[in-house]
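One protein chain is absent from this view; the other protein chains keep their places.
Labels A, B and C are assigned to the chains in the order they are written; within every chain, residues are numbered from 1.
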């Protein structure tokens, strides 16, 4: 893992998938161990902090001041009683936040991966999130223009992979992974299962074609496979 | 097949996938046997005509004057020596044609299925196909605005399906099928293999979720599975 | 003799939402009370549950020992089961379903709702737009679903009404709410009005109106909830 992120530069933009499952936990922990700073991140939320060195993630990078900007559908807690990770930093001006409706976020990423610089969506029209954005009517309904997102890096969590870089995801761990893998220049993938030879995965079942993938690393024994959110315990790779 | 298209109305819009393989041959032949007319079609090309009643398709519908408008990436032959199906009809004003670059066509269909009314693409900028269309610069490059396509009907050719309507395609027969299945109100599917029970297809392998599908029909014995383009012969369903 | 006052539990509120689903609907359940709705749907309703994370056709919450860490609902943490015929798509395709208008109803939690069908559920202050908040998929859902059902407490902890003439917090959508299920009432939102349809055991229309910040039109069919 450390080798895969060793040359990660400062001030890079990074896509981080995950919606519960599907987070590249091991790559994030490896990034934590580098000195990379000045990150711009694109993710669903700003993430949790963890005392476990193997679970260090976006929340920890944010709190350590290594993130310059977050683009996310959750930049603060929805619960008034609980202050979110990023709020204080944004308030004191050391972190920039861009709050985006989740579907718009997903479509901006998909557009970045599809060479579409901008599109129109109905989401958020009539709310603060659309304030100041360009509006336009189509067939009598108002839409707002949103622009594509494309990053220097994407960290991806796959279930299976072959040596050609073809990726498969499992169940809800798919979420943002395929579209983020399509929307970054350098795509680094941690894989749960042993990497198989090219030709062993049915071409009809591939979720992400190998042409998008830069680096594949299998999660080593002891690496984190899942995190039990109830207990905070990591479930680890055993073989 | 005839039952599946029995209530097909006049003046409907229809998506027709296929790029070589993946054409809903049997549904098109069934549509030929109805009196439906005034069609607007969305497809890659305007299609072939055939003397075989089982291979009657878009080309035949066009030549019979039952199509009002074609939206396609091929509205005329690229070979100067061979006049395309639609050319004479367009010339005498009985057929309207809209010629669209193939990637723009695919993206307009995908946008229709994704609730995106319009998007920007670089394809065709500086050519006749972009003439009169709205242009806009993003990051110093010119793009053209294109609008979504959504149809009343899509005819789909699937390889496998389950009773929940989940669809799988095989190899290059996938082509326009998934995006057209997402971009029409009524989605009628002809299936090559026996339809299996819901639960027998791995959720991770589904190409089109069943929520998009209106009607499923297995291709009956004697129905057309493939057409050998070299010989013009139909390869038929045997069991 | 008046029945004893018995506010609805969170599960009862979820059960009321489940009663209001039509046959074969495609339904999206938001975080909180709505995700519990999956436990109260009956097989004959043939509901397809859709989640922002691309899980289509999930079922009830996973019981002890049934949990699969890769199968969760919109909460991103709550394990659910898959029904036969389930399918998985990526996040952009999950929102393609939403934006195309295929969701018959989205059930969401909320802080405030008004008779024009507007509601607020993503920000708890009126500070100027500062890019802080938790929108999630609520705005996409609220802009595109055919109907919005809300599940919410009838008042704040301090007893202030949450059903108001006009939302005072920034809205999630300027219209679209058709039904509000609270701990003491079921209120339809129709033609710019709140229609009081049902009450929790022991609550009268007058008592519900007293903690509501906008006029309630009492339905001719006003009745006790049946859960």
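Here is the rule we use: a residue touches a chain if its C-beta (ideal position, glycine included) is under 8 Å from a C-beta of that chain, and two chains touch if they have at least 3 such contacts.
Computed from a predicted model, the values in this text were never measured in an experiment.
Asker: Write out, one label after another, the shown chains that touch the chain missing from the document.
Answerer: Displayed chains contacted by the hidden chain, ordered by label: A, B.
Asker: Tell me which of B:16, B:29 or B:179 is the one touching the absent chain.
Answerer: Looking across B:16, B:29 or B:179, the contact with the absent chain belongs to B:179.
Asker: Among B:100, B:118, B:161 or B:216, exactly one should touch the missing chain; which is it?
Answerer: Result: among the candidates, B:100 touches the missing chain.
Asker: Touching the absent chain in the whole complex: find that residue among A:73, A:144, A:158 or A:182.
Answerer: Going through A:73, A:144, A:158 or A:182 one by one, A:182 is the residue touching the chain not shown.
Asker: Of the residues B:26, B:40, B:55 or B:75, I need the one that contacts the missing chain.
Answerer: B:75
Asker: Tell me where the left-out chain touches chain A, residue by residue.
Answerer: Residues 113-116, 162-166, 182, 197-199, 201, 203-204, 206, 209-211 of chain A touch the chain that is not shown.
Asker: On chain B, what residues meet the omitted chain?
Answerer: 19-22, 44-45, 73-78, 80, 84, 86-87, 90, 96-104, 106-107, 109-110, 121-129, 131, 169-179, 207, 226, 228-230, 235
As a working rule, only the chains that are shown with their structure count from here on.
Asker: Count the touching C-beta pairs: is B-C or A-C ahead?
Answerer: If we tally the contacting C-beta pairs, A-C comes out ahead.
Asker: As a quick test, compute the distance in whole Å between the mean CA positions of chain A and chain C.
Answerer: Chain A and chain C have C-alpha centres separated by 28 Å.
Asker: Which chain A residues touch at least two other chains?
Answerer: Only 107, 121-122, 169-171, 174, 207 qualify.
Asker: At which residue positions does chain C touch at least two other chains?
Answerer: Residues 82, 88-89, 92, 95, 98-99, 144 of chain C touch two or more partner chains.
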